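Omission of a single protein chain aside, the complex is shown with its protein chains in their original locations.
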């Protein structure tokens, strides 16, 4: 927004510019606005829309669930932890074979690409690997139980967070 | 407010800007505003629209009408004018008989209870009377036309407003 | 055929009538009160005229407003739907006097059959079985007492101008008679503006069986089979089905024949319903005639394939019926359930409010007649009927499974809004209903069962 420099009255003109931007945005909006904020100190344009009309409905309305975004919207937890999810439908195994020690335990560090579990489907043993390094803070599924695609198997903390 | 007197003071000029822009922003939304905030110190414009899904839906979605209050919510106009509406379905007549002078003319003062028109239904001449005093500022329906129940026949200004 | 018809009603039936008009290329004029200005039919009709405030007395029961709206908008005929002015002979006369065709029987017939005491006499004269009772409206309490004593208790006192389950009271104890008589007389005066009463023997645990008839007004009358409407609460129907289940032998056939015979006697015109009671002795008695389209007409339509509103329009326009008795070949079973905006947990208290969610059932063999939609405001001004769910199936067992499936699908949500959906699911799941052994007493029996379930054991 270098334009603001081109005026003798930066603030007012800045506001003018901000509002013009805001109006633009409002017109090209995906849905009706819920709120608009325009600030000149530190220059800010903030438009807010309801995620969608239904989501804005009172909880009583089952449409809330109905209208939840189709794609999973699992926001990453603030503490930087991340999940390892099931790559397919199947049975979750923590160990390479019955009685054998599990691939990983809580508190253990894992490297990217390290196998952490097996998901068995139709007699096929599918290895589950960590896609990045981290420390296991939770094993989310009991050994030997059925898991759906995308189900959380482990929660890991980033290595740095794991450092004392 | 300070808007009225022209000034070069950046902040006040900003206010002017803010209000102008706020109005402009307000026009960009289909739904009625819930709140407008205009601040001078640090300059802020904040508009907010109701979250009601129906009200928030684009005009295309008939739910807008669908969810409108069932009872007519005609808010009284700010200028204090008021309407005389049709007490029943019928035909609107401005005069007691064809050719006769109309009961009232624009600019004329009427007293409470004074007859201002006739609505004829099934050969019955139903007198329409003013429920309070005022000055006729508009005759809203053409003489001899069909009117629905509740249709606005006259717009009147309150006597005091009518004083010079 | 008419080019423009005014629909003098509201709710689902106004929409129902408008749909058939649309299919027949007839322009529709809807009317609405203040609280119905955003109703489904107001949006659906070619035009909607605001005729008065929310109070029905000043809008849907206001003949002058309706007739004026019809004349102003070039309507040639008026369809009264059910309730409101649908069986009012004065309204029918006003329509005709103003050159509007009243879509229903002629005023004179409405007057004769609308007088329930007279209708009973006409039926009796035609040889139909009636319950012991007074052959006319009774002049005095004394006379009424004598008749009651004569026919024996329990008796039911009925308003001469009543009908459709309204304006009647049962007296089991002679000592109660005086009070009940006075009370109902006051109700009748207030509700029907007619204090006249008459008396009948009261039949306990009967079945409500009614026959749908169609008359062309030229002497030809056919029937479209019978409906069982025994599932009632305070004489308001909750579940209706056709054919009537579990009737002994040829009884249904005899009831149908009786209705057709009686309708021919009065040269019935348009759609009508002859209502009967069937006692546990397996015998039947005439109750009353409804001279209008019934709420429960869809079950008859779904088994016969005949659009009853279309036939009403044809007869009123002088086209006669599109079918003969031979063409009427009912197939399978149809069940209708009435989903009301009421709370069964609180004595079926109406629950007005805005419908945030409204997802009616659909899919195979499911029909829904409703004026509801997401965002619709249920008001307390009118009857709480929200939707009629009608299913068809080759047999009763499948029909019951289907209606339960459909009810389970029905999603209604809104702050403060309750419906009878779950109560209706309990009814169709009830062993007595499934065995088709239920009578008009079923809903009360269910209440007793609930009370017993709640009572602490031992």
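We call the chains A, B and C, going by the order they appear; numbering starts again at 1 in every chain.
Basically, a contact is a pair of C-beta atoms (placed from the backbone, for glycine too) under 8 Å apart; a residue touches a chain by one contact, two chains touch by 3 or more.
Just so it is clear, the structure is predicted and the values come from calculations on it, not from any experiment.
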Option touching the unshown chain, where C:16, C:256, C:338 or C:421 are the choices: C:16
Option touching the unshown chain, where C:233, C:402, C:421 or C:438 are the choices: C:402
Candidates C:44, C:153, C:192 or C:261 - the one touching the absent chain: C:44
Residues from chain A at the interface with the omitted partner, ascending: 30-31, 52-55, 63, 65-72, 88-91, 121-122, 124, 146, 148-151
Chain C, residues in touch with the chain not shown (by the definition above): 15-16, 19-20, 22-25, 44, 298, 301, 305-307, 309, 331-332, 357, 359-360, 362-370, 373-374, 392, 394, 398, 401-402, 405, 408-409
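FYI, only the chains that are shown with their structure count from here on.
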Gap in Å, rounded to a whole number, between the CA centres of chain C and chain A: 56
Chain A-chain B separation of Cα centroids, rounded to whole Å: 49
Residues within chain C bordering two or more other chains: 356, 374
Residues of chain A whose C-beta touches two or more other chains: 57, 63
